[in-house]
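Once you've had a glance at the structure underneath, I'll fire off some questions.
Apart from one protein chain that is not included, each protein chain of the complex appears where it belongs.
Residue numbering begins at 1 within each chain, and the chains themselves are lettered A, B and C in the order written.
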């Protein structure tokens, strides 16, 4: 058994394989298909202040090695999350990270405060400032250093739990946004959210996503995710969580070498909702086979030519 | 026979299938494998003021549905281009578009002036302000509206031939850069160049690209290219040339519906150097089958939900 | 529900462009609840087409399940290439079922195109249960039919081009079939235009109807929120959640006709 344990801020995780927000529902839906208690952590679907129905269909379409989605942050809202979901998490061994989205600073704060004032065992918060699909998704924050820093520092004051800012790749300089979030007091950064993309049905000239643009995810974006993680790694001192196109243990190692202390698996869950657990087993074997020891020794250790 | 003819600025092209800069050499290398005279146009490898050896290997690596490259603008330099390449183009039926890269405004201008003062039949210039791999690649221009506008307007004064600015997807707001280039007097815009990406060999922890980062191309980025083209289409009035992940006629139609008047095929040439001609034939059939008429009627005609 | 590596037993063309595949999938067969449920097939390990493909269960026989499918695009083409003995990664059984059992009503089962499977399944379940049922199958042309037009046995075919059964869409065929049916309830599955026509017909004639709807699916198990259909009179206030939209993969695919907006 290799040492898969990792640490993000004040929290120890048994392994670095998390599932990504929006790709695992509220966490318990797949318990029939996967041993969700073995995952490193579950990041739940973005929660907004009020319930949201989301965007009209079509909301998803596959693309080469990936898919586009424009779900539009359909979710039950923070009140229902506190009432119906948080109690379920008491029975889980897996740490839960609550993902939050908002359209104003006040809204993010209100959601976080409401959750903090309820009793819960959630491990921390991932702040979605990078949803490309709806105004409420925080993209205006995710592309602006000042807004990111200010939002982060306001949220920082409201919780002692893990505070993770989720970064967008749809920016000129992701490292600058990462630095802003670090300055604001984030414990960690996760990257990346989806890339803005489009797909068209040429038989009827209609967009395959109702409103036109959607977010690209899946193996297609893995190189972009790795580059973003490495750029941010070079710029900040807080831990990173790598996201984008992960389907196997080798992908996890790539992200760790690029600078990630943990990763999140997204789109791959749709093909195999138990893929997270398969990756954990595969990673264990891979680390042992290569005598790589703990993943903590590998973080950011990619060698570049000079 | 469908009407495949298209028009960009003052130039009529027999068909909208061009080959992309850096993926077809100087244009004549593949004449043994492809009927290069049937292509809509050939965009030649980026030319700099002086010859460049390019980056150390490894320079390329495949990724899911794509590849990364960091060639580093290896090229023969403008003098050799004028002396040895331009004479070859006299014998070609296919219009040649010369792609130019530089590290300063003066350098771009010098290259263009030198070429203009030589006698040549080249149809126009594509200005690379979006190479993610080297400082000389113009990326500092491609991410800045003011620099883009200024460079474009200086180049505009030096030539009456087609002037195309090639945009980068690695920016927060590609439409703004497009508007700046239009304001500077560009005849057309091409999009997209490659996305910044990374890939790591986990067996030896080395980056699969010598300096770490490379440019992602291929079908993986097609959704991003389509989104960029459509965003720019909504913002400018000049014609667009769509690039990114094109492998078949259906991809071409997607780009046309998103807003492109022509397209460039890149990475697909490496699998099949004659793919451009296959696409032309396939496109002809597809347009006829669907009674779509001229592609000029289809530009930007994607229907979005409301 | 479970993920299971099924073994293909048979895979053959049964009509123009229509294929039937039988496979062993004991786990899924055991959990199966009735016609309307579907499986999600991981057609190939390549990520060229990343998503699983939904296919209705056309029959369950012991530990075997059957699908009937139309070659539509690339992945359905690849499914035709599966040979007996090969393995297929499937997830199921998913979704809800057609609801019936009220002897008062005679099920009028209406299917067309890719919607044949659950309808034939339902017909089989009715027959097995000794329930009289009417079957109405539409197609563009006779070559796409693999059963016979037998009005005397309450089996009605319709073809757009008149080459088999009644000429026209399924609607005139339903109208004819209803002549001898006391209290009909329509159970339909097929392409959007067909479902829309059935919905209007049922409303106009005040016949209760259930529709199995199609939707583009990301996961099939409720975790992607991709597969929504719009509900009628959905509460669209900002506070609503899943009142305006319903997840076809878990709430559906079968809805009461008056519940959903088609197209």
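Things worth noting here:
Following the convention adopted for this analysis, a contact is a pair of C-beta atoms (placed from the backbone, for glycine too) under 8 Å apart; a residue touches a chain by one contact, two chains touch by 3 or more.
Remember, predicted model here, so these are calculated numbers, not experimental data.
Of the chains displayed, those contacted by the omitted chain across the entire assembly are A, B, C. Although one chain is not drawn, the whole complex shows that of B:16, B:40 or B:58 it is B:58 that touches it. Note that of B:142, B:184 or B:219, the residue touching the chain absent from this view is B:219. Of the residues in chain A, those that touch the hidden partner chain are 64-65. Although one chain is not drawn, its touching partners on chain C can still be listed: residues 46-48. Touch with the hidden chain on the side of chain B covers residues 22-25, 29-30, 32-33, 45, 50-54, 56-62, 64-67, 69, 71, 74-77, 80, 218-219, 247, 267, 269-274.
Please note the rule applied: only the chains that are shown with their structure count from here on.
In this structure, the chain pairs B-C and A-C differ in their number of contacting C-beta pairs, and the larger number is found at A-C.
Most remote from chain C, judged by the distance between CA-atom centroids, is B.
Look at where the CA atoms of chain B average out and do the same for chain C: the two points lie 46 Å apart.
Touching two or more other chains at once are residues 47-48 of chain C.
Annotation for chain B: residues 64-65 touch two or more other chains.
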